[in-house]
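Everything below concerns the one structure shown next.
Excluded from the complex is one protein chain; the other protein chains are retained at their positions.
First chain written, first letter: the chains are A and B, and each begins at residue 1.
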Amino acid sequence: MSSRIEILNEGGFRSDGRRQYELRDITIDMSQQGTADGSAIITHGLTQVLVSVFGPREAKMRSQTLYDRANINVEVSIASFSTGERRKRSRGDKRILEMAATIKSTFEPVVQTNLYPRSQIDIFVQVLQQDGGLLQACINATMLALASAGISLLDFVSAVTGGVHSTSPMLDLTALEENDIPHVTVAVMPRTGKVTLITMETRLHVDRFEEIFKLACEAGKVIHGEMRAAIRLRTGMLISAMQSVSQNAGEKEDEQMYEY
Amino acid sequence: MSIVVPGEHVPAQHVNLKLGPGLIQLSQGSTSSATPKSSIISTRAGSLYHSANGSKWWVESNARRYVPAPQESVIGIVTQKAGEGFRVDIGSAHPASLDGLAFEGASKRNRPNLKIGSLVYARVSLAHKDMEPELECFDAQTRKAEGFGELKSGFMVRCSLGMCRKLLDPNHFLLPLLGAKVSLEVAVGMNGRVWINSKETRHTIAISRCIEAADPDGKGMEEGEIKKFLGTLDA
């Protein structure tokens, strides 16, 4: 291998001490951000992405409205401090535009756009830190943010990256590993087990691809479990908060009644 | 018949001369009296035709972009509902408008139910260079549909404007040839769109491929070639 760093050592450990199929720590924060209708921060190891969702609301440009469904608008910006080397990417960077287009077309069939005709759903993706698995984090964060915005979705989407080091497949790559070995990003819908997104950019034999692809589909389900738990927790908290408010309100009403 | 190019003098002379598409008469002042040539020049490349008595002259040429002309039948796609009527794309520079009342039996209460994306067969009722073209789906005098209206199911083929004119010519070989093989319905628009329908999908595909093959803008197949081509198709 051309690398100076051992991707997988003899003991079966990776450069950051993980096993082959071990995923990085996932933390999910779905608390309200500013005036957004829904937002989420997801962290996969050292990769962190913040997504804010606005809408459905009236489109800024009337020409963008579609008469029978909502238009999804995705804008991605990558913080210049997000990588080790400080680097400013312009908004017109093709790589960023491609990522925005990917996120848009991944969620178009998932969001029930036909429920919100002539409106627009804005998804703003802000990359805060990157250490591999950028697209995966962006998709997962967008999923969570859409869910927290209360937009009707047909299914869940969860994404994960997989790679192959000579013949051994592994999951959830860091930037170091991504630079060295072929990697595939897959987004799955756990309810049906179907795949909405696949991207791969490096040379890989067909048979190897099959192996890693199937593995990534499985791993997507594990990530789905994490995301599902986070949404349940958040929703549970909101519901209990609402109940206590309504109870309080009820008590107050009672008190007021007494006063009369 | 001769071939003319833009700017060529045309020897058209008649007491009651009428000029068709592709010809203009220059004002007398601009052509100096020294040249005895006619003051009529061609503005398009194509073949020059005239009527038997030489009173009507025109240039036959092929194009793809449609310029609306009154009383021509066209096929349009509904792109927008606008108040009482519809906006229809007929392939011209500007979308045409179609009044919701310009249908047979339409009234304030009973308006036609056209969806966005529907196909309509209509006649251009107004075409003026400073105004949006207007369409109607009935005969304004009799208020009868006369075959105009929404085109349901079937398929729409796009071809050159010259091909449309050929298809409308009763002496052209293609439609009788196809009609002898399969039963079909056709609506030819002057705007380079032909709607076809038949009982079976493969027949419709065969018809659409024949129209494309016979188009002078494409392969420009002649009768014999089309017959051979049709034999290779599964129809």
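Quick note on the criterion: contacts are C-beta pairs under 8 Å (C-beta built on N, C-alpha and C of every residue); 3 or more make two chains touch, one makes a residue touch a chain.
Rule of thumb we're sticking to: contacts and distances are computed from a predicted model.
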{"item": "Listed names \"Polynucleotide 5'-hydroxyl-kinase GRC3\", \"DNA 5'-3' helicase\", \"DNA replication complex GINS protein PSF1\" or \"Exosome complex component RRP45\", with the criterion being the UniProt name of the chain not displayed", "value": "\"Exosome complex component RRP45\""}
{"item": "Residue in contact with the excluded chain [from A:N9, A:T35, A:S166 or A:T192]", "value": "A:T192"}
{"item": "Contact residue for the chain not shown (choose from B:K115, B:K144 or B:K199)", "value": "B:K115"}
{"item": "Residue numbers in chain A that touch the chain omitted from display", "value": "94-95, 97-98, 101-102, 104-109, 155, 184, 189, 192-207, 209-210, 213-214, 217"}
{"item": "In chain B, positions touching the absent partner", "value": "77, 79, 89, 115, 117-119, 151-156, 195, 201-202, 204-205, 208-209, 233"}
